[in-house]
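Please see the structure below; I have some questions.
One protein chain is absent from this view; the other protein chains keep their places.
Take a look at chain A:
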Amino acid sequence: MKNDLGSMLRVGVKYCGGCNPEYDRVALVEQIEKRSGEKIDFTPYGNGKVDLILAVHGCKTACADMSGFEGTEIWNITDIKDAEKFIGEVVNSGTGI
């Protein structure tokens, strides 16, 4: 998968604080990375320029602090279904974001 400039899509990962998560957020991101294969470069947010922020919230409250990401596209994940949607629409579609 490529971004508009033709290079590999870079996704910055941002977590909520994890006070009472309803699923294992880190394991889910690892699964997404695994299923993405070589298509996407996942990186912690703040580690250089990214095409998209993947905000991983432990529950539907979705309270991760997203200030500072203005102007960057944000994809929110609050459960496993959201992760499947991300994989279907961003990873597998081949059409970019």
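The rule is simple: a contact is a pair of C-beta atoms (placed from the backbone, for glycine too) under 8 Å apart; a residue touches a chain by one contact, two chains touch by 3 or more; residues count from 1.
The rule is short, and it goes like this: contacts and distances are computed from a predicted model.
When the unshown chain is looked up in UniProt, the name that turns up among "ATP synthase subunit b", "4-hydroxyphenylacetate 3-hydroxylase family protein", "ABC transporter permease" or "Dipeptide transport ATP-binding protein DppD" is "4-hydroxyphenylacetate 3-hydroxylase family protein". By the touch rule set out above, chain A reaches the unshown chain at residues 13-20, 25-26, 44, 56, 63-65.
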